[in-house]
Every structure is written in structure tokens, then in C-alpha cells.
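Below is the structure I would like to discuss, written out as C-alpha cells.
Yeah, one chain of the complex is gone here, protein chain that is, but the others are all in their spots.
Chain IDs A and B follow the sequence of writing; residue 1 opens each chain.
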Amino acid sequence: MTRYALTSDSSVSVEVVSASLACCTLELQAALNSGALTRVSEGGTGPSVIVIAGTVTDALVPSVLELIHSYPGAKVMSFGACATSGGPYWDSPPVSKGIDQFVEVTAYVAGCPPRPDAFIQAIQEISSDRVF
Amino acid sequence: MKHSFIALIEDKCTSCMLCVRECPAWCIHLDSHTVDVTEEGARRPRKVNVLDSFEIDYSLCMYCGVCIDVCPFDALAWDEHRALVTNNREDMLLGIEELGPSGSS
Partner (left out) sequence: MPRSSTWEKVEPADWRSTIEELREKGFIFFDFLTGVDQENVDGNNACEVVAHLATKDLSNSHFVTTQVLDELPSITDLIPAAQWYERECTEMFGVKFIGGSAKPLLRHENLGRPPLRKSTVLAARVLTPWPGAAEPEIKEDGRKVGNASRRRQRPPGVPDNWLQT
């Protein structure tokens, strides 16, 4: 778990836990290293965000749930089409059709993969409690 | 040009259903009806499709661009818009108005 603050407004910070399951992770890493977010050691009281980036198969669901439950109160971000609905694998038997079947999702980010700036926007929305 | 959104140019759509049928994610929904248009001098009225609704489910869309490629009328196009971050999956189903190209609204 790493705490990131918005470079444009350092009073806003969130803790990011990423579940890197497939290719969406590349965009997520690009976003974390894009300069729009700064790594901070402490400070800020923003929430923890668990980012589910990639395809969640039925076999992986218990592990994903374990991760989410190990951060009580954390907000779940469904990053990309796979985590949201199964995406390109919507017709594939082993792939679960959206993590919102198992957990409450705070932010859905559309894209396959979403652009890095979509992740920054999602962090802004979650941390400012504007919508969520 | 960012390939971050697929926009619909409503005026160009003829409801031909090609994009809907080619979409590998089955994420486009189109509803239309036909009306008879009688043109002056024509022997019988011409059937014209009228677009009622057009929706792209951005929770499923994989941005492959097949719909843009197959559209014979260039009614679909890459756009710099982005489907907004939401906390409700149903909000990811965007209709004709939300699908307009950037600069149109």
C-alpha cells in the first residue's frame, strides 16, 4: 500500500492498493508514474482505494475478495471493462462478469484499457467525495 | 486524436445495424422504425429508417473500433471525449445525446 497525493493539490491524498490482474495494470502504472500523482510518506486523510485492474476469473474471486476484506473501509475501483463486466471476455465461462457481483464498487472506470488520465480523474473524484 | 471514446454523429446514421452486428462485445443497442416518405413525382412512397435510440454500453466496450470501421456512412468516429467515472454501472450506458462528438455540445 502506497500513499499518493495529487501533484496539483497535495492536501488530497489516497492510499492505493492495486490488484494487478491483467493488461490494465500497465495503464495504471503509467498513471501512478505520470507526474500527476506524487508519492508521499504520510499526511492527508484520504481514503484507501483498492484498484481492481484486469480480468477477474471465477478461480481468482476468493483471492480478490480476501484482498478487499483485508482493508476494511477501503473503496473499490473497478478499472477497465474486464473488472466491470467481463469486457472482451463477456462470453467466456471461466471469467466472472463484473466484480460488483461480489463487492460494492465505488468507481467504475470505462476503457479497455482506460487511459491513465481516467485513473487520475477517478482518484480526484473519490478523494474529493464529489460524487461518491 | 485520442482514441478514448466512440462518438455517434446522429445525422449520418441510417440504422443499418452493421455496427451492432459486428460488435464483438455485443455492446451497441439500436432501436429504429420506418416511415413512408412520398417524394414528388415518385410512383410509390419510399421507406426510410428513423433512428429512435442508439446506446453504447461502455462497461463492455473494448474500444476495438470495429464499429467505426464497418460503418459505411462514417456515423461513428474516434473522439477525445471519455466516458466519465461513475459509481453506477447503469450510467455507463450512453445514449444519443451523451455520444455526440466533442465540439457539438
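The rule is short, and it goes like this: a residue touches a chain if its C-beta (ideal position, glycine included) is under 8 Å from a C-beta of that chain, and two chains touch if they have at least 3 such contacts.
What you see is a predicted model; the values in this text were computed from it and never measured.
Although one chain is not drawn, the whole complex shows that of B:28, B:62, B:76 or B:99 it is B:28 that touches it. For subunit A, the residues in touch with the chain missing from this view are 90-93. Residues of subunit B that touch the chain left out of the display are 15, 17, 20-21, 23, 26-34, 49-50.
The criterion applied here is as follows: only the chains that are shown with their structure count from here on.
Here the spacing of subunit A and subunit B, counted between their Cα centres, is 29 Å.
Residues 81, 84-88, 90, 98, 100, 105-112, 115, 117-118, 121-122, 125, 131-132 of subunit A are the ones that touch subunit B when the two sit in their complex. Those residues of subunit B lying in contact with subunit A across their complex are 2, 4, 24-26, 57-64, 82-89, 91-92.
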